[in-house]
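The complex appears here minus one protein chain, its other protein chains still in place.
Every chain is named by a letter (A, B and C) in the order it is written, and numbering of its residues begins at 1.
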Amino acid sequence: MEGNRHQARGNSAHHSHGDEKFIWKYVFSTDHKMIAKQYLFTGLFMALVGAFTAYLMRWQLAYPNTAAPGWGVVTADKFNMLVTMHGTIMVFFVGMPVLVAALSNFVIPLQIGARDMVFPRLNMLSYWVFVASVVCLLASFFVPAGASACGWTGYPPLSASQEYTGIFWGVVLWILALALEFASFTMGGINYLATFMCARAKGLTYSRVPLATWFLVGASLAFFFSVGPLIAGAIMLLLDNVAGTGFYLPQKGGEPLLWQHLFWFFGHPEVYVVFLPGLAAVLEIIPVFSRKPIFGYRTMVWSMAVALALSYVVWAHHMFISGMDPRLAMPFSITTILISVPFAIIIFCMLASLRGGSIRLATPMLWAVGFLVTFLIGGLTGIFLGSAASNIYFHGTYFVVAHFHYTFFPAVFFGGFAAIHFWFPKMFGRMYSERLGKIHFWLTFVFFNCTFWPIFQIGSGGMIRRIADPSQYRILDQFKTLNVFVTISAFILIAGQIVFVINFFWSIFRGPAAEANPFRANTLEWSAASPPPHGNFTAAPVVYRGPYEYSLPDRAEDFVPQNEPPLAQAEGTA
Amino acid sequence: MLKNLPQSVSTFSGDIDGILYFIYAIVGFFFVATEGYIVYSLVRYRRKDGVKARYETGETWREMRWIIGIVIVVTVLDFVIDSKGAGVWAKVKENFPEGDVRIKVVAQQFSWTFVYPGADGQFDTRDDLTVPRVLHVPIHSKIRLILTSKDVIHSFFLPEVRLKQDILPGRQINAWFEATRTGTFNLFCSELCGLGHTKMLGSLEVQEPADYERWLAETTKEQLE
Amino acid sequence: MIVQTAAVENSGEISTGKLGIWWLIGSEIMIFGGAIGSFILLRLAHPDWADNAGHLSVPIGSLNTLVLLTSSYTMVKAFENVKKRDRKKICRFLLATALMGLVFLGIKSFEYHGKFSHGIYPNTNLFWAFYFTLTGLHALHVIAGITAILILWTFGLRDRLWPPAPGTGTASPGSPGPGIDIIDISNFSDPSIRGGIIRPNVNMSIPGPRWSGGGRPIADRIELVGLYWHFVDVVWIFLFPLLYLTA
Partner (left out) sequence: MEPEKKGLGYFAIWVWLVALTVGYLVERFIGVPRHVALAVIFGIALVKALLVAWNYMHLKHESRIIFVILLIPILLFAILVLLLLPDITLVHRGN
């Protein structure tokens, strides 16, 4: 995979030189790039599992109580399980590894000119704890009574006692999987943050750090400080299940709402944990493919900081009608709607970055623009849900489903595919196929919208989430054909990913060799070889300028790499 | 997007729809404007040979003025939305009228039961009426609901009334509405509550006061026998 | 925006290891914060829990507090001796700290045993659920701390706290195999070539595949483990009054 590039390693007395065994190179690697690939492949594999759950659910919603090919009839208990697992897998086991872990691991050290993460072994440990968590989650499908069926939010009392669902091991394994995952990403977060703070190349001041790194670090921060209460909450939920305590059981003096608060205290920052890395990739791609400096670098960084700060005090907008004190609704509604301001700034700055550019719609740029176009819809429909009054009607309907798919899907898949294509040459040393990339984009873009746009209508018509059989509801009869349309679109959307798989694996092995800087970009990762060797840079990079100096008026070339010495200093003053 | 809203049958459902349409108008404008702008710039600024991109960092106030302008508009609109919404929220969820009719809703896996206080107006007395599945209410009177759950969290959702409220076990949660149209309407449980969640259906029967009284008398007689 | 210099910001020095441990403590604050916060919220709502708290023995709890405080003192003494490079004293203080940790756990399990023998279990009621969860979570951290301290202690016994001769360290670049890029490690560990406010004094050598020592002397880890141990102590300082003294 890495050609004949061996990783130079060998400060261990027992293991003195670099012609290393397969197991150290590909399995227990401490190289941040290999760990990034491990996360990427694990995440993409989980995406297949997630897609399969989506397929089964959509089949049941379009053709209730008929046998889904390859599975059979989706009964109500299985449907609840699928709903739960789809959410859990897509958010925690696709979004988190692909965007947070794989991207942060790959991009942060390269962009800041570091040789590796500052704690490489902690990094490896973090991946293997994540694998343990994946194993836990997948194992939960095969235990008696099946996987958890309490919704991906796992609201107790439903999830706190076996008597309500008949599921014990499924729930326990679900909690364990989440706990392990959080442990894994906490280790990862410590690593990203410490690397970002300690290992930047000479001259790479905070005002010259590429936006991708800033936003990835922001995502880690959002995760880092919000996950603790949920870990505590998860411990309590676990004890409710296994030790018979009653933290969330009112008959034992507990408080079910406590879990919702702890969950959403994490849950809302979690949205940004997944969203910011997607945005990070897009922010890196837009200037490269429009050959123009990103508009308002400082503004964006500060907007992100404000959004992060606000993200910790908006959580209760998920709980407007949860039975919490209604007087809390308005303060949270105000913070929620206010959080749209920093994101509006970021979006408008991105739009302004297009103005006056020289835009080339290569595959990464297509995905980036696709991200913008679709995420806008997700962001705008969020206003309906953030306003407490309109939330009364929309909460818990398919409108919410459509809304968060319009935020998560662009972030995870549009942002993810943008990142994968953009850094593909750097990651694998080969170019992807432009033609297949474009086919894949248009298939995904069109059928993504065909899948989720009608769901807004179905939702506003009163279809509620997580119902196993819409044919029970008189009010939903009018949406029968629309549901079939959505389902068929979803099938094509899933099938369209085959194009990506072909492109991905074909290009890894057969794609044309990539040069070091195929997109003529400025940031430091493009000054390393493609793919970079273990240790990344042959000489310590020195940074002389900001990351987005494209199309400078007084230069013939339309880009200036960050590490290119200025003419006056070319003789080596630094 | 909003054309599928179910009919609106309560005193506050119109207010909620008003908020929905108001947000819809604002959001729709920004949707068309921004998406239009993206398409426009992709076409207008596509790569042409010999044309170099403009060098513009957006670090000066001058360059940022458009963005600042739009953001101020966004912020103002945010507050307008919230202040309009605050009144509706207070009306639906905070300031309850005492209520002409008080009904206790008991949710459990997977059914709805409605308890009417009977002639003495008190709950938990011998003359309580227990009615499964169908919530009978008189038109044009303020219905005070006391929502309780016996096991897990359920959610009381009357789409046509635009009323939704989660029911927490261990708490009594209040809700109210006043119906403005007679007929039979939907009642869903909109929070995943277990295996039979899908089938946890009920209905709302809004009747003319005379019909309601007749029904009440008949049921009372039945239950006392 | 185009400032074409290679300016280096610098202020303060902090090792990556220390930074990492502080980030860890930051996340631990949120974990304990979530659990303790939940307890506080429900405790305030239930004045009747005072009866349960009355069953806890304040003298035993105080004794445990003293044990843990003293272990913090011995831990900081071990760190003090790192600076003096006094290996014997380091070992002695580390062992004392670990033993006091074990005493703490012993007293804790004595308390647990007493509760169990009176028929009080985590599922007895919510107060005891919180009691066992909070103290159990804390005890797990104590166990982790003791483990780390004992590992360092064995390093001390085997005289592995510092590399044999100053400067060489455990990190020596391996002999080059065929087709390997040899990277000048010293180039990267030179603090002067790095920007940013925090100067790394970690040796950025490429780590070995095994769990061998990194670039810095093992002795430096005594400070890191110490920070963690003191944090565990601080958690107990709050748990003790919250659980025992609010009767």
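Definition applied: contacts are C-beta pairs under 8 Å (C-beta built on N, C-alpha and C of every residue); 3 or more make two chains touch, one makes a residue touch a chain.
Quick caveat, the model's predicted, so the values are computed rather than measured.
Set against the missing chain, the residues A:39, A:106, A:119 or A:225 yield one that touches it, A:225.
Of the listed positions A:181, A:255, A:549 or A:564, the one in contact with the omitted chain in the full complex is A:255. Taking the complete complex into account, C:62 is the one of C:62, C:109 or C:154 that touches the chain left out. When the missing chain is restored to the complex, the residue among A:34, A:57, A:183 or A:197 that touches it is A:197. Annotation for chain A: contacts to the undisplayed chain at residues 197, 225-226, 228-229, 250, 255, 257-258, 261, 265, 312-313, 316, 324-325, 327-328. Residues 11-14, 19, 22-23, 25-27, 29-30, 33-34, 37-38, 40-42, 44-45, 58-59, 62, 65-66, 69-70, 72-73, 75-77, 80, 83, 197-198, 226-227, 230-231, 233-234, 237-238, 240-241, 245-246 are the ones on chain C that touch the missing chain.
By our rule, only the chains that are shown with their structure count from here on.
Note on chain placement: the centre of chain B and the centre of chain C lie 49 Å apart, centres being C-alpha means. Counting partner chains per residue, chain B has residues 57, 59 touching two or more of them. Shown for chain C are the residues that touch two or more other chains, namely 1. Chain A makes touch with chain B in their complex at residues 76-77, 79-80, 83, 149-151, 155, 157-158, 164-166, 250-251, 254-257, 290-299, 321-323, 326-327, 329-330, 333-334, 337-338, 340-341, 344-345, 347-349, 351-361, 369, 372-373, 376-377, 380-381, 383-384, 387-390, 392-393, 395-397, 456-458, 460-462, 464-469, 472-475, 478-479, 548, 550-553, 558.
Of all the residues in chain B, the ones that touch chain A in their complex are 1-6, 15-16, 19-20, 23-24, 26-27, 30-31, 34-35, 37-38, 41-42, 45-48, 51-59, 63-64, 66-67, 70-71, 74-75, 78-79, 81-82, 84-86, 88-89, 92-94, 109, 151-153, 155, 157, 159, 162-171, 173, 186, 188, 190-199, 201.
Those residues of chain C that touch chain A in the shared complex are 1-9, 16, 19-20, 23-24, 26-35, 37-38, 41-42, 46, 122-123, 125-126, 129-130, 133, 137, 170-184, 187-188, 193-200, 202, 204-212, 215.
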